[in-house]
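After the structure tokens below, expect a handful of questions from me.
A single protein chain has been omitted from the complex, and every remaining protein chain is retained in its original position.
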Amino acid sequence: MFRDKIDLTGAVVFIAVMAILPVVFKNDYLIGVLTVAAIYAIWAVSWDLMSGLTGRENFGHALFIGAGAYTAGFLNTVWGFSGWWSIPAAMIVASLFAVLMGFPTLRLKGPYFALAMLSASVIMQRLMLIFWEYTGGEEGINGVEPLIDSQLSFYYFTLATLVIVTAGLLAVARSNWGLILRAIRGDEATCQAAGLDITFYKIASLVISGAIAGAGGAIYAHYQLQVSPALFEVVTSITVITMVYVGGMASIYGPVGGAILLVLLTELLRDFGEWRLMIYSVVLILILFFLPRGFIAPVWQRFKGSLGRSSS
Amino acid sequence: MIEILIQGAVSSAIYAMLAVGFTLIFGVARIINLAHGSFYALGAYGAYFLTSQGMPLVPAALLSILAVAAFGVVMERIFVRPMRTQSLLAVLMITLAVALAVEQGLFLTFGSEYRNVPALVSTKFTIAGVDVAGQRLLTLVAGVVLIGALWLFIQRTRMGSAILAISQDPVAAQYMGIPSDRIFALVMALSAGLAAAAGILAGPFLTVQPTMWLLPIIKAFAIVVVGGLGSIPGSILAALMLGYAETIVAYLISTSWTEIISVLATLLMLVFRPAGIFGKRAAF
Partner (left out) sequence: MRGATVLQVANLTKRFGGLVAVNDVSFDVRTGEIVGVLGPNGAGKTTLYNLLTGFIPPDEGTIRFMGGELRGMAPHKIVRLGVSRTFQLCRPFVGMTVLENVLVGCLAQPVPPQGREARARELVEQVGLAGKEGLAVEVMSYGDQRRLEIARALATGPKLLLLDEPFAGLGSGEIADLSALIRRIHTESGLTVMLIEHKLHEFMKLVDRVIALDFGELIADDVPERIVTHPRVVEAYIGGAAPDPQEEA
């Protein structure tokens, strides 16, 4: 799974740092920020598997995030299930959405898929508002129980989830599955001519992407203790995409860095809270222009390269 | 019934103004400009801002349209053109980013409360026994006039033929010495201006807030897909279909459902009709 020892060392160091930070700083606020960053990282990594590898960019990832969060919200507040049921339930619901949306739209070319997903997430947002009697409308669902009472434990749980998800998706990306997804990006007709059922692979990776994003949504719901229709907004999707771009498309590990970087950045600028989304859009524009391959992954590769040279 | 007829026409006119510009840009430059809705928003906000500074409405409206047209040209030149060498998806991404940046810019400057764009015509008219706000009628009339003028321009003038040539075959057009860069700029300006005009006309009776760009662009995209990318008559027809569908739903069911229905219709159109009804080419 890891190409070499340097990657493995880097991962271990990263996990160690992330685990130790809250212990060193003993600051509830910091723990909160890191938890949110980890959740965004889960969303970003899941997006990268599908859209980063196949090049079929999904502008409506918020659909899966919101679906997961609302599933968690309903299960917990309306039907009284404990939070631990939320995650698998969220994954199932998000997967259903992925299949529902994937079948008709993945056979279409490029921008159609992107915009169809965008439309779907907007529809869900509106539906949440229209059926306000059931969904709480603008206010959303409140009073969701925390998954784990201790802030610190919740953080470690989220971090562990992130590590498992990233490791798992890295394994997928480096396997034949990943090879096929990259081939789909290269040329779909040729892929079919090689005997591969591309529709299956596209939909399956959308399902994986959606399920994980949904799980992240459920975790988010049990962290914020509320679910709002804003989760379905375009802005959520764009934020996640920006994180992936910053991290480096198709690298899987890059988006983790991208998410953490951007969440920390906006926290540092929290005095300019209103500017948060403006900053994201500017960052996205800058990245598209100057660093289309991203920042985190290329830097890491460069770093590895320089290590190799200096050690020989 | 008459109400539906008239209001449907008004909605269709607004959508047509947006869709025609959108399809024109695609036909000529082959780009899907997700920031097209931003032109609509900027037009409305421009008029609001200038009139709130004391400028009379008509000059404010014209100035706003010109400013947005210029913005469109600049935006294409600075943001979109460099992305074209990368991929269609990169263009899509950057226009989305610009749209979000514009939304946030409007939010930071004007806040998120609904703003008021003054109406050019405040009187109410009575047509066939039905009361219709003058502004809505003006929107309908202006829409027809502007689109008609655009159509004539394209069909009857030399510039217009150049535009047609480029949409048919960009490479061949270049070999004929047609300056595609200047034509792009012209088309961009016309489309942006048209969208801004729609925003100014509709502003008085539709909501003006920073996120007003999103739904129009989703609908415009669907309209253009159904009507056939690059086809102006197609866009007009599809705009009529969507405008009336929405209006009928609004009158028969409820207004909160109109947004859903139209975005749902968008989704269905995207899924089932990517080749378009009239378009000579499927989009991609």
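Which chain is which? They are A and B, in the order written, and residues in each are numbered from 1.
Here is the rule we go by: a contact is a pair of C-beta atoms (placed from the backbone, for glycine too) under 8 Å apart; a residue touches a chain by one contact, two chains touch by 3 or more.
Every value quoted in this text rests on a predicted model; they were computed, and no experiment measured them.
Shown chains touched by the missing chain in the whole complex: A. Residue-wise, the contact with the chain that is not shown comes from A:A183, picked out of A:A183, A:L206 or A:V235. Only one of the listed residues, A:I198, A:A215 or A:M278, touches the absent chain: A:I198. Seen from chain A, the chain kept out of the figure touches residues 176, 179-180, 182-183, 185-187, 189-198.
In the analysis below, only the chains that are shown with their structure count from here on.
Here the CA centre of chain A is 33 Å from the CA centre of chain B. Those residues of chain B lying in contact with chain A across their complex are 32, 79, 82-83, 86, 88-90, 92-94, 96-98, 100-101, 103-105, 107-108, 214-215, 218, 221-222, 225, 256-257, 259-260, 263-264, 266-267, 270-272, 274, 283-284.
Within the complex formed with chain B, the chain A residues making contact are 55, 57, 59, 104-105, 108-112, 114-116, 118-120, 122-123, 126-127, 129-130, 234-235, 238, 241, 274-275, 277-278, 280-282, 284-285, 288-289, 292.
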